[in-house]
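All protein chains but one are shown at their positions in the complex.
We just call them A, B and C in the order they show up, numbering each chain from 1.
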Amino acid sequence: MMSIFEELESEVRSYSRGWPVVFDRAQGSYLYDEDGKAYLDFFAGAGALNYGHNNPALKRALIDYIARDGVTHALDMFTVAKRDFLQTFQEKILQPRDLDYKVVFPGPGGANAVEAALKLARKVTGKESVINFTNAFHGMTLGALSVTGNSMKRGGAGVPLVHATPMPYDNYFDGSIPDFLYFEKLLEDSGSGLNEPAAVIVEGVQGEGGINAARIEWLKALDDLCKKHGILLILDDVQMGCGRTGPFFSFEDAGIKPDIVCLSKSIGGYGIPMALTLIRPDLDVWEPGEHNGTFRGISPAFVTATEALRVYWSDDELEKSTKAKGERIAAAFQGIVEAYPDANLFAKGRGLARGIEFANGDLAGKVCAAAFERGLLMETSGPDGEVMKVLPPLTLTDDELTKGLSIIDEAVAAVLN
Amino acid sequence: MMSIFEELESEVRSYSRGWPVVFDRAQGSYLYDEDGKAYLDFFAGAGALNYGHNNPALKRALIDYIARDGVTHALDMFTVAKRDFLQTFQEKILQPRDLDYKVVFPGPGGANAVEAALKLARKVTGKESVINFTNAFHGMTLGALSVTGNSMKRGGAGVPLVHATPMPYDNYFDGSIPDFLYFEKLLEDSGSGLNEPAAVIVEGVQGEGGINAARIEWLKALDDLCKKHGILLILDDVQMGCGRTGPFFSFEDAGIKPDIVCLSKSIGGYGIPMALTLIRPDLDVWEPGEHNGTFRGISPAFVTATEALRVYWSDDELEKSTKAKGERIAAAFQGIVEAYPDANLFAKGRGLARGIEFANGDLAGKVCAAAFERGLLMETSGPDGEVMKVLPPLTLTDDELTKGLSIIDEAVAAVLN
Amino acid sequence: MMSIFEELESEVRSYSRGWPVVFDRAQGSYLYDEDGKAYLDFFAGAGALNYGHNNPALKRALIDYIARDGVTHALDMFTVAKRDFLQTFQEKILQPRDLDYKVVFPGPGGANAVEAALKLARKVTGKESVINFTNAFHGMTLGALSVTGNSMKRGGAGVPLVHATPMPYDNYFDGSIPDFLYFEKLLEDSGSGLNEPAAVIVEGVQGEGGINAARIEWLKALDDLCKKHGILLILDDVQMGCGRTGPFFSFEDAGIKPDIVCLSKSIGGYGIPMALTLIRPDLDVWEPGEHNGTFRGISPAFVTATEALRVYWSDDELEKSTKAKGERIAAAFQGIVEAYPDANLFAKGRGLARGIEFANGDLAGKVCAAAFERGLLMETSGPDGEVMKVLPPLTLTDDELTKGLSIIDEAVAAVLN
Partner (left out) sequence: MMSIFEELESEVRSYSRGWPVVFDRAQGSYLYDEDGKAYLDFFAGAGALNYGHNNPALKRALIDYIARDGVTHALDMFTVAKRDFLQTFQEKILQPRDLDYKVVFPGPGGANAVEAALKLARKVTGKESVINFTNAFHGMTLGALSVTGNSMKRGGAGVPLVHATPMPYDNYFDGSIPDFLYFEKLLEDSGSGLNEPAAVIVEGVQGEGGINAARIEWLKALDDLCKKHGILLILDDVQMGCGRTGPFFSFEDAGIKPDIVCLSKSIGGYGIPMALTLIRPDLDVWEPGEHNGTFRGISPAFVTATEALRVYWSDDELEKSTKAKGERIAAAFQGIVEAYPDANLFAKGRGLARGIEFANGDLAGKVCAAAFERGLLMETSGPDGEVMKVLPPLTLTDDELTKGLSIIDEAVAAVLN
């Protein structure tokens, strides 16, 4: 029953290679294949399903909206659904955090949010060059790809990727080199040959890059550096925003206010495409229609997005629970690390973005395969796939967490013993 | 009640400027604002709503799927919903047309389909350069924008847009110059300075560019030219596919089989983001994951897409009705042209993509505004917005069409008299 | 005695392949190989030796200067030799032609003059894009190469050549298409996708491109077009300046005053490297040292340049004689064309830049080889080397011309009969 995929779908497909079953239904932390087998999902749509699959509260709002023939597709027209979303976003997210942003609806996905951010930063500053970081991941469209690190994905561009210079992300040299030593020297030396950058683009925690969590003080220092040199700071919170690390934004604990913030994945709440680019009001120099697109006003996503904000971001319960569960995973992973002292494992992450770095991608891949056999979905990340990564729904129960950790224990044991 | 938009939404918003009401519900050919006022929609989501707003058949399938907790978001995992779509797409679309393509799910929107097409064409050929056409529109991400014509939108890139050379689209010189004269000469002259192109990207009918319909024989000749010179032909059918011009693909009547086809907008059927890049099987040289993205497996869109194919593409009724209604509009528009002999109007288009070219964008804009006042939504296109453009749902009734044409008559009269 | 070349010199060498002798001495219109065999030189250093080899008047000035220890190398310091040159250039060239330019010494060769011109045009306008013409040749450095047409030479760049769009040179379509039809339409259509150009770069007669002489009215119209659209006009007179077409500048007869003019090759008079970029005074926005280089003040070249201006440009004798000799060649070539009606020959050129186009590069190459055997040096040009090209010293005698034409007659006959 999988022959149609092999026959018709391009070889570019990837997740289906590690999980060769056909999924049918999903609820909460579980996916079910067409034979009814349940899989505990510690991948959660690569961070797009922070509130779990088919979250009942959001599902109710969604079905109601569809049933009453609410507008589905509205480009950038004014709609009741968009108004509700904007009001709720302002009330639940921006105002309580004392953040002052205007909202761009840049298109349906995270890459659109990044493309809009880069375009605006360049337009505002009149400069072309952007600083990205080692092992960054920002998307697959040409602009987003040019600031992405992975060499295989870059190779897919088919044109030289220019206008970006990579700088070492936090801890790239294991703390042996002062932060930003190289970056700052190049900026200050008028003979360095570094093109003066319009912007820096950074993730609070690098998910695809290997669950690398930048320290709070590193983010703060980056913000200072940008301010000092008149460089715009773009925070790509596509994967790590919407509570993945605990607070709504991954950068909140650093106390910084980036000039531009990219959101997507879980902002829609239910897995329907939606993206936002938040911009400092004084940067709002677009001409009407200068950036546009067909899928900027998908009302069903606005409806579930709004409901998610109301349900989960009216108080700090989700943030606290995310941090607490994150600590449980951290402790469990540290236990694994210590249980295999010769394996050179390393526990990483923040909030509910966690990982264990293995000696190589082969080992990490085998652990994920062993977990899949035991009914747990998780993926690798990092330049060589050497990091076993978990991104469970923030809404998973303690029991589900216990069960997942226990499968991980078994899977690691099966591979390393 | 619109202050939140002004306060919070970026100045880049555009459609809401011409239609300053807040839409709430929609059904078939109508949108309703929050006060219940009905608007006959001759814009149809810029071509994303070929089957009308909240089409009842699709709505039923969609609610059923959501209600039964079908997987919503699945990246590129195998799902029952994707399998159904692939099988139906093969059965209803590819096989009957004797088309042999593999399917890439490139991301949620049309620009993703275009970016994937360009990346693949460059990877396969090892060449960077692409030929686009005057007044082309392919999207707002950096790769898609580089092959788009509009200078205001290009200016938004903030970096020089390179690797593309524009050639004259069909009828660019009103028939006074042999087709492809310049293009072919540059290709054949090894001293021309034209970078050898990997691909040509073309729309069967240019929607945003001004409802410019390429002649069948021009498309055929373009295909011949590409074959002769070993250039890949990318047909961007994002707006004109899914029956907009009559047949499912806008290029069918030309009898050509492009190497790569981009679909989005109406492929999902209900307005939920979805996109496809169809590629000649031997071009499928991607590495697994070389192009990826979060929103490539939105099952609700697969469900409505599948239902739309079943309902509308099991026979040729829709195609016939689209052509017939298109002819009605053509006749009506020709009547308008002839009624104002001094106004230098020009009727354009094919199928249900139709337009009237005015002397300038100011006049066309005023006609659209007059139509809006009378309860009809339509937009301008063309480099200076000089074309009044209609893209009604293919499912509109004859009465709705009559009503719409009558409003257009009044609107034109109000402006030109 | 040629083994050292084969052993040590790169395969990139080219002229030596067609003329496999070792040259030793030269005088006037003749080169002599080491065995004393004389070759009548109808190539003249590809236009660098308009006053012949080792012109006695210039030679005297040169030896005197060297003998008295005049400064040889002076970067951009003030020198007596440079002052003499500037004064003489102003007096003999600029003032009589009512031309108001400032002089940049851009480096030793023509490519430097072109690179400086492009840099300045982009700096002044803030735009990156440049329009070049089919079959243009402007040099081999990256900037100059990007506006050069030849695909083999472009391929040598190793990076995509961007920021330039080729337009059809005069007569590219044999007069069947109105001049600038395509260029002007693209400029006027804001949706054309043409990047707004900083400048147009053009040769008055294309030498390497195949001895294509632009008509006076075409140059005039190009100048008008540039003025109308605020585009800077760069006239590359590296090969066709210094009297090659009759007047000192190839554009004089068109009555235009380009914004920037590039000179090199024969400006030094004796074959020692020298180049000038002439710029409209209000374009002189360089910072001191913003463009620099080691070989910008080669005084021996200034000395011979000055002497050449004094000897040959104090009256219009050289211009008249060049035109007259040019007409002799034109008539002779037309005779050849008519003598071989089936060969599809075509006589081309202006002044003493003349050529015969053959059906293909093979034939033209054979004619040059046959001429070489008979003691005449001439080369091919054009995209496929299909043009037999003559660029004799402007100072050649009537007898030398007679002899050269007679050898050409024989060579053509040997190949075509």
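Going forward, a residue touches a chain if its C-beta (ideal position, glycine included) is under 8 Å from a C-beta of that chain, and two chains touch if they have at least 3 such contacts.
The structure presented is a predicted model; accordingly, all values stated were derived computationally and were not measured.
**Student:** Among C:79, C:132 or C:245, exactly one should touch the missing chain; which is it?
**Tutor:** Only one of C:79, C:132 or C:245 touches the chain omitted from view, namely C:79.
**Student:** So which of C:29, C:132 or C:264 would be touching the chain we can't see?
**Tutor:** From the options C:29, C:132 or C:264, the contact with the absent chain belongs to C:264.
**Student:** Specify the residue from the set A:36, A:193 or A:341 that touches the hidden chain.
**Tutor:** A:193
**Student:** What residue numbers in subunit C mark contact with the hidden partner chain?
**Tutor:** That gives, for subunit C, the contact residues 1-2, 4-5, 8-17, 19-27, 31, 34, 45-49, 53-54, 59, 62-63, 66-80, 82-83, 86-87, 89-90, 102-105, 107-112, 115-116, 118-123, 128, 139-144, 146, 152-153, 155-160, 163, 198, 238, 264-265, 270-273, 279, 284-295, 298, 300.
**Student:** When the complex is taken as a whole, what residues of subunit A touch the one chain not shown?
**Tutor:** Counting over the whole complex, subunit A touches the hidden chain at residues 128-129, 132-136, 147-152, 154, 160-166, 168, 172-173, 177, 181-182, 185-186, 189-196, 209-210, 382-384.
**Student:** On subunit B, where is the contact patch with the chain that was removed from view?
**Tutor:** Looking at subunit B, the ones touching the missing chain are residues 159-160.
Just so we're on the same page, only the chains that are shown with their structure count from here on.
**Student:** From the C-alpha centres, identify the chain that is farthest from subunit C.
**Tutor:** Comparing chain centres, A lies farthest from subunit C.
**Student:** Using mean Cα positions, find the chain sitting nearest the overall protein centre.
**Tutor:** Going by the distance between chain centres and the overall C-alpha centre, it is B.
**Student:** Measuring from the mean C-alpha position of subunit A to the mean C-alpha position of subunit C, what distance in angstrom results?
**Tutor:** One centre to the other, that is 58 Å.
**Student:** In angstrom, rounded to a whole number, how far apart do the mean CA points of subunit B and subunit C lie?
**Tutor:** Subunit B and subunit C have C-alpha centres separated by 49 Å.
**Student:** I need the residues of subunit A touching at least two other chains; which ones are they?
**Tutor:** Counting only residues that touch two or more other chains, subunit A contributes 159-160.
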